[in-house]
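Below you'll find the structure, written out as structure tokens, and then a few comments.
Note that one protein chain is taken out, while the other chains of the complex remain in position.
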Amino acid sequence: MNRKNGITVCIIAIIAVVLIYAQSGISFGDPVYQDMDQYFLLNGQVQTGGNNICTDVVFDFRAFDTLGEATVLFTAVMGVIVIFRRLMKGEEYEAE
Amino acid sequence: MKQSNIVRITADIMFPFIMIFGAYVVLHGHLTPGGGFQGGAVMASGVVLLLIAHCDKDIKTLIPTQILKNVETFGLLLFGLSALAAVILGSGFFTNWLVNTGLLFGTPVEYGPNPGYLNTGGVIPVMNIAVGLEVLAALSVIAVIMFRSTEPDCGGEEQ
Amino acid sequence: MTGMDLFANLPGLLLAVPLIFAFATPLIGRYLPRARDGWVLLGMVLTTVIGLLIASAVFTGGTVAYTFGVPDPSVTVPPDSGGIPVRIIFNIDAMSAFMVVIAVVTGLCVMLYSLSAASRSSGKDGYYTLFLLLVAGVLGMVCTGDLFNFFVFLEIASLAGAALVAFRVDKGIAIEAGLKYAMLSTIGGLFFLLGVALLFGQYNTLNIAFLAERMGTTGLTTPDAVALVLFVTALAMKCGAVPMHFWAPDAYAMAPAAVTAFLVVSSQASLYALFRICFSLYGQTLNTVLLGWFIIILGLLSMFIGVTMAILQKDVKRLMAYHAVSQTGYMLLGVGVGLAVLSSPLLLSNFGMMAMEGGIFHIMNHAFYKGLLFLTAGVIFYRCGTRNLNDLGGLGHSMKWTMLFFIIGALAIAGIPPFNGFASKLMIYESVFSFNPLLSIIAMVVSILTLASFVKVFHSIFMGPKRPEFADVTEAPLPMLFGMGVLSILVILFGIFPEQVVEVMVAPAASALADQAGYIGSVMGGA
Partner (left out) sequence: MIGNAPFFVAMLLIIIGITGMLTRYNLVRIIISLTILESGVNLFLVSLGYREGGIAPIFTGSPDGALMVMPTVQAMTLTNIVIGLATTALLLSFIMVLHRRYGTCDIREIRRLRG
């Protein structure tokens, strides 16, 4: 049990060091490249007619992602329906 | 478990207001913070409120699952087909084919701050409504089915 | 572009068709239950036709780039944006088209098989809907040229796969397997997203080609390296390579057989993404020798541990699942060798390309023969009600076609000529031998162990006297036989004419993977 705890602590420590080291390479509040978002801010309103640029990005520039996201929600609903379905009489799969 | 009268009556009074607020968030998604998902989640919270307040009644008659499922399918199909309509009209998939046409949601907008006009945004408001309906129905279906499955004498959801 | 041009919009329709058919399936299943089977079959056939059309367009005319949301989808970079792609782009090169072919062909066979396999269970609406969503998820994963879009489709495929793994809910073990799969997929997905975030924070783009170009000018920074580690971890988890393979046997064994056959393709889509990220995103920025050796070692571990664990198994599908882990190792080995020599053109042309072609060819072969094997295991379970090797026996008398298909699949997985497994394994052996003879010898030993394991399985299922408890067992229904028949014909055809297949599909795929500049150029223009 102690050995397992040691391994867990090691894994967490490694992940912690790596992640905290990684974020130090990006500076907060001052991104190096901003051109794509600047394009959205300058042209989004005229091209899509929406004042809320976030919604413009969600439903126009990256609308395909949004379809995927709605699909994920639909998948979860179908999954929940399938999991909680009422089984037919005599429906049995696992022979134990 | 039976809730007290205060809870039930408050829920009944609050329900329409929550729905209206959710619909506002959905419809103004292209103008103010919010959108289909947020508004849909607000409306679904109204449904969940009803579910909690009236949990002693028969949920099947209060919130019919089949209607919610149909609403969900309708929302998704509206979303998918409004994107596909662009292909039928001769441009790429997901092109905003209603914008700047002068038709429904088609008023052109100038760059810069403005007070916000509802009749803008092209297919964005249409998709907002579609997603709003879908999220409302999806979250409600999940909540209703999970809730129903906790009842002891319930075998599960019929197919 | 004027008028309705379906042909230019095929990549969009490739995703739109299965998604819209899936959305409508619950409604049709509720109000027109008789039309449901026809509806889902129609959806799958349409998807297959579109997929094959795209693949033929790519193999004859080169990479297809498709931009979502603009009037002319072939314009990837808007003229007023200063040369940056801003929208989601599907970048279907030969490698993607190759994966599309695998996904649609396997998907169609599995769908045919499902039509009778699922006939006895409840919840068919959910089953078919989730299956179409799984197909759509895999197609999106292999077509997209956008990292965040890939993440979204990864989640669709993961959730649909998890729900399908848990489809047989009656005793709870399937739920446990589904929970494991869903949990692992979610963690993998979040790691992947963290990697995407690290890249986006620096380069402000999500397009793989444009990211590669910007990364090439900046050089490898610390967050880039961490992002690579996160990508490799997440995708190795999802494709079932060894240190993170523990979900694979459970999920493959507990899912319905048809789903298992497609889950193999889903894992391979993650494998494809792993290769895509190593080659197209990091190809020129990174010291690929180290990464190549890392992937080779992953492959060796997968091969060896997979086959060793498989020999111990009593459950037919669990055994096959461990073999799936083991075969994944061959693909990692082949492509890993290609990656290790990517920076040296001489070695690459001597044996590196051939190793990559072998590894990529093995992806397709594995999808077909492993799909076939899982389907035969499903038939046996469908007719006999058990998967335990000790309880089975003597089925050769009553299930002659199934036995034939099993033999074809087993010989193919063991790499015996003239089946397709031999063709790809030979390419891997030859090329890896010139890279490092030891690796090649290990690969051959694993192949022999695979053969031994399948001889044992064959013997205990089909040989022996006819058992009384299986006296009324008859041959599988026709749609199931048809689905298996198509796959076994493909297995034999690809085994007899491997050169043609390699020339038409595999070699373009391998060179597309190795050619990072071409990938960037297809989106950014020029180059």
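Here the chain labels run A, B and C in written order, and each chain numbers its own residues starting at 1.
In the analysis below, a residue touches a chain if its C-beta (ideal position, glycine included) is under 8 Å from a C-beta of that chain, and two chains touch if they have at least 3 such contacts.
What you see is a predicted model, and the numbers here were worked out from it, not measured in a lab.
Asker: List the shown chains that the missing chain touches in the full complex.
Answerer: Counted over the whole complex, the chain not pictured touches A, B, C.
Asker: One chain isn't shown here. Among C:A197, C:I407 or C:L493, which residue touches it?
Answerer: C:A197
Asker: In the whole complex, what residues of subunit B lie against the chain that is missing from view?
Answerer: Residues in contact with the chain left out: 31-33, 35, 37, 112-116, 135, 139, 142, 145-146, 149-150.
Asker: Against the chain that's been left off, what residues of subunit A make contact? List them.
Answerer: Residues of subunit A in contact with the hidden chain: 8, 11-12, 15-16, 19-20, 22-24, 26-31, 34, 36-37, 40-41, 44-45, 51-54, 56-58, 62, 65-66, 68-69, 72-73, 75-76, 79-80, 83-84.
Asker: What subunit C residues would touch the chain not displayed?
Answerer: Residues touching the hidden chain, for subunit C, are 148, 152, 155, 159, 162-163, 166, 169, 171-173, 175-180, 182-183, 186-187, 189-190, 193-194, 197, 200-201, 204, 206, 246-247, 249-250, 254.
Operating definition for what follows: only the chains that are shown with their structure count from here on.
Asker: Hey, which pair has more contacts between C-betas, A-B or B-C?
Answerer: Here the pair linked by more C-beta pairs in contact is A-B.
Asker: Please set out, as single numbers or ranges, the residues of subunit C touching at least two other chains.
Answerer: Where subunit C meets two or more other chains at a single residue, that happens at 19, 23, 26, 68-69, 122-123, 126.
Asker: Where does subunit B touch two or more other chains at once, residue-wise?
Answerer: 76, 80, 83, 93-94, 96, 159
Asker: In the complex of these two chains, what residues of subunit B are touching subunit C?
Answerer: Checking each residue of subunit B against subunit C gives 66, 69-70, 73, 76-77, 80-81, 83-84, 87-96, 159.
Asker: Inside the complex, what are the residues of subunit A that reach subunit C?
Answerer: 18-19, 21-26, 31-37, 39-40, 43, 60-65, 67-69, 71-72, 74-76, 78-79, 81-83, 85-88, 91-96
Asker: For a test of understanding, state which residues of subunit B touch subunit A in their complex under the given definition.
Answerer: My answer: residues 29-36, 72, 75-76, 79-80, 83, 93-94, 96, 99-100, 105-112, 114, 116, 120-124, 127-128, 131, 134-135, 138, 141-142, 145-146, 148-149, 155-159.
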